[in-house]
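Take a look at the structure below.
Only one protein chain is missing from this complex, and each of the others stays in its spot.
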Amino acid sequence: MAMVCLSDFEAYAKKYLPKIAWDFFAAGADDCSTRDENILAYKRIHFRPRMLRDVSMMDIRTKILGTEISFPVGIAPTGFHQLAWPDGEKSTARAAKAMNTCYIASTYSTCTLEEISAAAPGGLRWFQLYVHRNREVSKNLVQRAEASGFQALVLTADLPYTGRRRDDIRNGFRLPPHMKLKNLEGAFEVCRMSLLDASVTWNDIYWLRSLTQLPIIIKGILTKEDAKLAVRHGVQGIIVSNHGGRQLDGGLATIDALVEIVEAVQGRVEVYLDGGIRKGSDVLKALALGAKCVFIGRPALWGLAYKGEEGLQDVLRILQDEFRLSMALAGCASVSEIGPHLVQFSKL
Amino acid sequence: MAMVCLSDFEAYAKKYLPKIAWDFFAAGADDCSTRDENILAYKRIHFRPRMLRDVSMMDIRTKILGTEISFPVGIAPTGFHQLAWPDGEKSTARAAKAMNTCYIASTYSTCTLEEISAAAPGGLRWFQLYVHRNREVSKNLVQRAEASGFQALVLTADLPYTGRRRDDIRNGFRLPPHMKLKNLEGAFEVCRMSLLDASVTWNDIYWLRSLTQLPIIIKGILTKEDAKLAVRHGVQGIIVSNHGGRQLDGGLATIDALVEIVEAVQGRVEVYLDGGIRKGSDVLKALALGAKCVFIGRPALWGLAYKGEEGLQDVLRILQDEFRLSMALAGCASVSEIGPHLVQFSKL
Amino acid sequence: MAMVCLSDFEAYAKKYLPKIAWDFFAAGADDCSTRDENILAYKRIHFRPRMLRDVSMMDIRTKILGTEISFPVGIAPTGFHQLAWPDGEKSTARAAKAMNTCYIASTYSTCTLEEISAAAPGGLRWFQLYVHRNREVSKNLVQRAEASGFQALVLTADLPYTGRRRDDIRNGFRLPPHMKLKNLEGAFEVCRMSLLDASVTWNDIYWLRSLTQLPIIIKGILTKEDAKLAVRHGVQGIIVSNHGGRQLDGGLATIDALVEIVEAVQGRVEVYLDGGIRKGSDVLKALALGAKCVFIGRPALWGLAYKGEEGLQDVLRILQDEFRLSMALAGCASVSEIGPHLVQFSKL
Partner (left out) sequence: MAMVCLSDFEAYAKKYLPKIAWDFFAAGADDCSTRDENILAYKRIHFRPRMLRDVSMMDIRTKILGTEISFPVGIAPTGFHQLAWPDGEKSTARAAKAMNTCYIASTYSTCTLEEISAAAPGGLRWFQLYVHRNREVSKNLVQRAEASGFQALVLTADLPYTGRRRDDIRNGFRLPPHMKLKNLEGAFEVCRMSLLDASVTWNDIYWLRSLTQLPIIIKGILTKEDAKLAVRHGVQGIIVSNHGGRQLDGGLATIDALVEIVEAVQGRVEVYLDGGIRKGSDVLKALALGAKCVFIGRPALWGLAYKGEEGLQDVLRILQDEFRLSMALAGCASVSEIGPHLVQFSKL
């Protein structure tokens, strides 16, 4: 079976992963409308490509928070990578480093953040954080992340409670006994998301700021109002995200929310996006609409499921090839040439 | 079979109810366009959720006509509950009371309104009314409803004649011999809808007002023009409804009609809605667009068909959980925080 | 099999007619886009029904060119009725008379216009006309129609050449040997549409006027420009039509073209419509948008195919029942109360 595009990896993962694991990764909340909208929305954006521009020397590198990455696609935080591949997040870290891009490790990893760091020393990594009711748990994670060389904190804002994913309820989803939420061992006996603190507000950004020197990025913003609040509260970056459609069903596609957020932020912080990226041309559309970088969630898991770090590298390499080609065919030789003139929203 | 969402109850009811009963409950008029539009219209409304608001203490209660209910979802009037469960409307009344919400009992119940009252003393109940050609019939019903503790009258305005439901015609639908339109026994030998008075006009609201001290709610309004007439004629509430798509086929979805009605009414009376509610997020959308409360029709019947009052409680509990979660994920800790800023209509 | 709606007659005809006849009646030009659009367009128009208006006494009669008909639906001109039922157009004439509505007999009938007249004396009938290269043929038809009591002439403007109906080409469609284009016998040996005159222009209306005292109606108008020309050239009526999608594929649905034509004509002549009418509510939508009456083509043939004149009466009776009910449920007790306030075009 030739692996030619990300859908090939999806088909592989669907076929070979245990159903309960596939369902968990695939799950969206409720009817999965938002999960599916994330993808459909790209089809309503059309390119206006420019011709006869010198694209013989392509430069697809970009910088996020000042650090160069090989192309504007990183790995979004997702949990439980051992469900996809025995080495779990260690493989993810190695693949991201090999491809010279950024990996956002999840609090809900099945490896400790120290293991993740040790697996790929010197790789660019950010650490994703929830605020737990027991603030000491979160404080401890922040300090461990900083100590382990993670270069930014990504605070997830859209999960005061877990979304209702019907197949997980039907399957009675839980981690197999030999897998652990390693980052949280010792913090409490049984990790339950209900231990997350649903009372978190914008003021807690100041608390988080007091714990660390690391840049703070806020993930899960979908409106210009919240984007302005994020800037006012001093974050360094925003990830436009609806948690892959796993939280509030019926929300906007992230690519549709991006425009008003980029406009509201006016370049004061970097804006990233996740959700629905399946092709290099999706990346180009997101950058044209103002994203500095995008992150992939499920496709990274499909790559892991295929062949661990090697499979994830395959996924990233295909995206890289597709992105470079889309840029060239749209007439852009470097990321700095990408802009809103390249796209228009369908009247349909 | 895990009952995880309302569609699971629908599938159960379709499988286990006699075809003639399922068809009767499922029926829409003509091509069922409006019935289906009621549901599809929600997919064109997208949330603009707000993040980092304290949603640790969720309060989903609301008040309708001054009475508190546990959450803004009641039971819409539908007929012939014994077709779904032997105890019929008595089970419905018990479930509504157990869940502390409002049940609008239909004139075309297979239990008397006195039986309904006795089944769940103290529950919040409204009585749905048609105007019969023989006004004494209606007057008698009004007086019995008031005497039995019903707290409001709901006048159905959209049924001067019965809509053309093709499957009912094909099936030759009629009540089985052991079921009766109990409220109308004695009033006339055979109850036929053609005994309804098609000459009713707005002036008859005054006649109805003269019969009772109860608040009058008008059900079946779909335009701002009629909403203004309703206010001018002194009703206490409006239910935006197209009778579940069972009357005029080709009409607007109720959620699409809601906006102009809320705007026309300007808070002078409460506005409710029925039609197409299948998820907690649908409830949130309706409230965001100005509904004070919504009512479910077919889903209540599916719950009854599943396990009588217990099944209906399951349905209400799932809706409650979904609604609470949607509110929290949209950033609202109480019903009073819900507003039009939470939604936008899709450009598509 | 219960015949509950027009689609039931369609299914019957598809099942029992010879394929070549079914294909001929069903055919649209090219991809059949316009044929299908005629129907789909109604789904994008939504009612804004009014409540609590006295609809106890329903009057669905209307007048066309001063003559009363039982409801605003007539029989559009279609050819070759013997393909559907042995008695052909004689049955059609009888059914139209029995239902007290107007039948537009086609030049391409398989009965002579004299036979049609004799079959249902006193019925309201108009005669549809093409202009033949040999003008004597057309002149002769006009004179015969006038002599036989037809009360108006309907000049078809959209067939300078016959549309390309792929299935007819594949089937090698031709009339069976025992059927004849009776009106044209003797005029020429073999009737071919290529004998129609493609050079006809608006000036030929004056020629037609010179031949007859009958009102002239022009059929096939789809733009405001042509509607104004029609008025200027003194016709008495316009039928908005795209020939059931059998001529130019890719044209507008007739219900979508209606609005600009009604506006352009400003009541100076009556505007009718055919194409896509399948339900009583379609009739109501067309009238709300300004049509004085609509005409059915294929549904009439399905009725004939079912049971000849009796089947066609069934079709008309169902449409009548559906139309009366739709009017009542929309709050109109008589045709004069129908107006543009009753509908809105979907934003979608």
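Order as written gives the chain letters A, B and C; numbering starts at 1 within each chain.
Note that in this section contacts are C-beta pairs under 8 Å (C-beta built on N, C-alpha and C of every residue); 3 or more make two chains touch, one makes a residue touch a chain.
Computed from a predicted model, the values in this text were never measured in an experiment.
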If you put the missing chain back into the full complex, which of the shown chains would it touch?
A, C
Touch with the missing chain holds, among C:Lys14, C:Arg135, C:Arg164 or C:Arg209, for C:Arg164
Hidden partner sits against chain C at residues 30-31, 33, 44, 157-158, 160-161, 163-164, 166, 169-170, 197-202, 204-205, 218, 220-223, 225-226, 229, 247-252, 256, 345, 348
Just checking the interface: what residues of chain A touch the absent partner chain?
2, 4-5, 42-43, 45-57, 279, 281, 285, 321-322, 325-326, 328-330, 341, 344, 347-348
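In the analysis below, only the chains that are shown with their structure count from here on.
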If we look at chain A and chain B, which chains touch each of them?
none
Just send me the rotation angle from a CA overlay of chain B on chain C, rounded to the nearest 5 degrees.
90
Give, as an integer number of Å, the spacing between the C-alpha centres of chain C and chain A.
60
Multi-partner residues in chain C (2 or more other chains touched) are none
